[in-house]
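I'd like to ask some things about the structure below.
The complex is shown incomplete by one protein chain, all other protein chains being positioned as in the whole.
The chains carry the letters A, B and C, assigned in the order they are written, with residues numbered from 1 in each.
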Amino acid sequence: MRDQLWRGVFPIAPTPFHPDGRVDFASLDRLIDHYAAIGADGCTILGILGEAPKLEASEALDIVRRCVGRWKAPLIVGVSAPGFAAMRALAREAVAAGAAAVMIAPPSSLRTDDQIVSYYADAVEAIGADVPFVIQDYPLTLSVVMTPGVIRRIVQANPSCAMLKHEDWPGLEKISALRGFERDGTMRRVAILTGNGGLFLDFEMERGADGANTGYAFPEMLIDVVRLSREGRRDEAHDLFDAHLPLLRYEQQPGVGLAVRKYVLMRRGILAHDAQRKPGAGLTAAARTEVDYLLARLALRDERAGRLSGA
Amino acid sequence: MRDQLWRGVFPIAPTPFHPDGRVDFASLDRLIDHYAAIGADGCTILGILGEAPKLEASEALDIVRRCVGRWKAPLIVGVSAPGFAAMRALAREAVAAGAAAVMIAPPSSLRTDDQIVSYYADAVEAIGADVPFVIQDYPLTLSVVMTPGVIRRIVQANPSCAMLKHEDWPGLEKISALRGFERDGTMRRVAILTGNGGLFLDFEMERGADGANTGYAFPEMLIDVVRLSREGRRDEAHDLFDAHLPLLRYEQQPGVGLAVRKYVLMRRGILAHDAQRKPGAGLTAAARTEVDYLLARLALRDERAGRLSGA
Amino acid sequence: MRDQLWRGVFPIAPTPFHPDGRVDFASLDRLIDHYAAIGADGCTILGILGEAPKLEASEALDIVRRCVGRWKAPLIVGVSAPGFAAMRALAREAVAAGAAAVMIAPPSSLRTDDQIVSYYADAVEAIGADVPFVIQDYPLTLSVVMTPGVIRRIVQANPSCAMLKHEDWPGLEKISALRGFERDGTMRRVAILTGNGGLFLDFEMERGADGANTGYAFPEMLIDVVRLSREGRRDEAHDLFDAHLPLLRYEQQPGVGLAVRKYVLMRRGILAHDAQRKPGAGLTAAARTEVDYLLARLALRDERAGRLSGA
Partner (left out) sequence: MRDQLWRGVFPIAPTPFHPDGRVDFASLDRLIDHYAAIGADGCTILGILGEAPKLEASEALDIVRRCVGRWKAPLIVGVSAPGFAAMRALAREAVAAGAAAVMIAPPSSLRTDDQIVSYYADAVEAIGADVPFVIQDYPLTLSVVMTPGVIRRIVQANPSCAMLKHEDWPGLEKISALRGFERDGTMRRVAILTGNGGLFLDFEMERGADGANTGYAFPEMLIDVVRLSREGRRDEAHDLFDAHLPLLRYEQQPGVGLAVRKYVLMRRGILAHDAQRKPGAGLTAAARTEVDYLLARLALRDERAGRLSGA
């Protein structure tokens, strides 16, 4: 289906809003332009982080079109939905507009291996076997646990499966298991980009990941760590990663994480506001002070990050 | 907001489909006309039973308009959605089209009492405080447990709360507790119509329910049981109820229930097909034979039901 | 391991308590003697219904010994525990005391097929491969979903697997699938006795179940339905079953069910008290009146049940 496998860093984009809840397209433009400027290899929009379920169908499509218009690298569009009609509609429209692939998360009602495999078969039938898709494997939030064997079944049964967004936790052994399947010939090669805010990116690269697909507010760091890791500069990769870890850890708190990211991106001048659509938790004054402190400390360790955030 | 409280039987309508997945509007017309002919007091569409998440937004609205055009009694429209934008859109359009109220189920991620209360506050803000709404309390499927005290908080905080669709299991004590709140003056009177396929309707009426809001394939029985119960004809109410209980129990199986209902409604000549949109479990040949047997046995105990189903 | 497969009715025994929380051994004697008198084919103690987690280890063992002393048919002992050390201790002691098998429920943390299969492998290693065991498949309460394929893997991997306590809901197709595995030679024959209070026993027998393993307060009915069904007297089996269904349905309410059963068994003169150990929900006065009414109605339809309950 595709000539080459994706690799590198695909930031997960938050959806910028005005304080009154309207989509902030000017900020979205800046965000996309920023990804291009730093050399991101691709980009994912309308994921969980992107507050996708809070959007009307027409808004989602407007966002897709806006991004496609400014972004030349592969664009992945989250199309997870409670039913296949809505999933199909957005997937077909997104691809028609120029998206490279769609991302599908399993509904939390799935329990057995067979249910998970069947769900992806039905989803592919709904969106069409010509639409490349990404498996989102995120048990902490989705409550669906996919073994490496289940992922293999999905990959093997569906030629249009283009990538695994790996977001299990813990997940290092899963990467090793999947790469082992490829080596022993029981699974075709598939791109594995990792999530979880990058919390284990240092070792995920060493286990065989192809890059990151996550929303940390300094994607520059993700790009550098991936590059350093590929170049075999292990200590340098870890040094840079460790410098960001205190903030990254703070950002990775469930629920609060999006607010932290939007706040940092606002401080960086990329987003005009850190507003979320309801229901969404904002940061307390205490939390903002904590993030400011983390940014100030980060500036001491990563001079570029300090410059980027004005800290 | 409304001059009188709802009572009686509001059938929950399945959404008829053609075998190819298109909405079967002719069958929908017959279904609605049937509810009118038997004297149903109201009707709910686009609930969980109505396969609402499988519909595109435009289809949902078409169904609302079709029903409003044929149905003079109150129409309740399920508007549960993963986000408030979609919920608001359907709710406003449904009411503009003539619906009497909307039904809102809590998302399964809610855990604490405060989260549940806040969710309904946010939902009311989204759809507008002028739109009457129904609380759907269905822990078995939704995994959200609302105590009587939480329901009271929602009712008291939101004048637009028009009804409780009571579908806890077990739930008899909950009805008693809520009626107790009304008697001791801590909660305003609110209509309580019960679900669960009617599995406890006999006793729910005796505990103070105002009627049924469920999808059993012989709503005629529900109507008669509610009437007999109101008239104090206890033994007759139970006799009729018990005659239907073997089928009703069979119909109440999670997941399979909708297939049974559609099959019975097809056998009754109301639906042209018993098709569901994907993903949906159909009946095996063995299950159809079992339903046929139950219908034949029902015909021996309730002659009218036998006539209605051709058994 | 055993010369013949179990079949028939194995009542699940509640654990009788005095109002002060002590085990009521005199009532336990009466209960066991009653099972013997009516011709029960076996008996299960210390299941979920038996309030097993509320017992100290020494109490559990005392109960096992008391039952073994009075009961000649196979005794199954629930040994589910949060860890294998406690499971092993009770299992070994129970079998040493004369129990025929133990019953093991999967912990609710299990999600994937492999996790479930591994859990039973570890459990068998812990209790010893010489101890016959029963799989408890009860997703509604345990939140673990076992496909027919997973059950087959457990049965085939463990010669000491003696029986499936089938308590899925819906579950008729599961029985058919497992019997199909036996017919196509991919699974050895294993006894399937069904639970869920008997709510689907009428059809479960027709699908191939070997009997019932559940706690309905009139096990006499279960025994007769199983016998009638085996004899091919279908209508008679359903007639008797349907007569009990209103009470059986009432008894099958989650949480409240045990209180209903103990109350009926007390009314029947078998238990001295209907007390549960804390935490346990008793029946309200309204609920007791409802059960009394159901017993009175049952007496009109099943004269023997009326005599047995004094209704």
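Just so we're on the same page, contacts are C-beta pairs under 8 Å (C-beta built on N, C-alpha and C of every residue); 3 or more make two chains touch, one makes a residue touch a chain.
What you see is a predicted model; the values in this text were computed from it and never measured.
Participant: For the chain that's been dropped from view, list the shown partners it touches.
Facilitator: Hidden chain, whole complex, touched shown chains: A, B, C.
Participant: Where the complex has a chain not shown, which of B:A36, B:A97 or B:V145 is the residue touching it?
Facilitator: Only one listed residue reaches the unshown chain, and that is B:V145.
Participant: Decide which residue listed in A:L178, A:L193 or A:L245 touches the omitted chain of the complex.
Facilitator: A:L245
Participant: I'm checking contacts with the chain that's been left out. Which of A:L199, A:V264 or A:L295 qualifies?
Facilitator: Missing-chain contact among the listed residues: A:L199.
Participant: Determine which one of C:A37, C:A57 or C:L300 touches the chain that has been left out.
Facilitator: For the chain that is not drawn, the touching residue is C:A57.
Participant: Taking the full complex into account, find the residue in C:H18, C:R227 or C:R277 that is in contact with the omitted chain.
Facilitator: C:R277
Participant: Across the whole complex, list the residues on chain A that are touched by the chain not included here.
Facilitator: The missing chain touches chain A at positions 169-170, 172-173, 176, 199-200, 202-203, 206-207, 238, 241-242, 245-246, 249-250, 253-256, 284, 286-287, 290, 297.
Participant: Counting contacts across the full complex, list the positions on chain B that touch the omitted chain.
Facilitator: Those residues of chain B that touch the unshown chain are 111-115, 145-147, 149-150.
Participant: For chain C, which residues lie in contact with the unshown chain of the complex?
Facilitator: With respect to the unshown chain, the touching residues of chain C are 51-57, 59, 81-86, 89, 108, 118-119, 122, 125-126, 277-279.
The rule we apply is simple: only the chains that are shown with their structure count from here on.
Participant: Name the graph shape formed by the protein chains and their touching pairs; answer line, ring, star, complete or other.
Facilitator: If you draw each chain as a dot and join those that touch, every dot ends up joined to every other.
Participant: For chain A versus chain B, which are copies of one sequence, does the interface use mostly the same residue numbers on each side, meaning over half shared, or is it different?
Facilitator: Interface between chain A and chain B is built from largely the same residues.
Participant: Roughly how far apart in rotation are chain B and chain C when fitted on CA atoms, stated in degrees to the nearest 5?
Facilitator: Fitting chain B to chain C on C-alpha positions yields an angle of 180 degrees.
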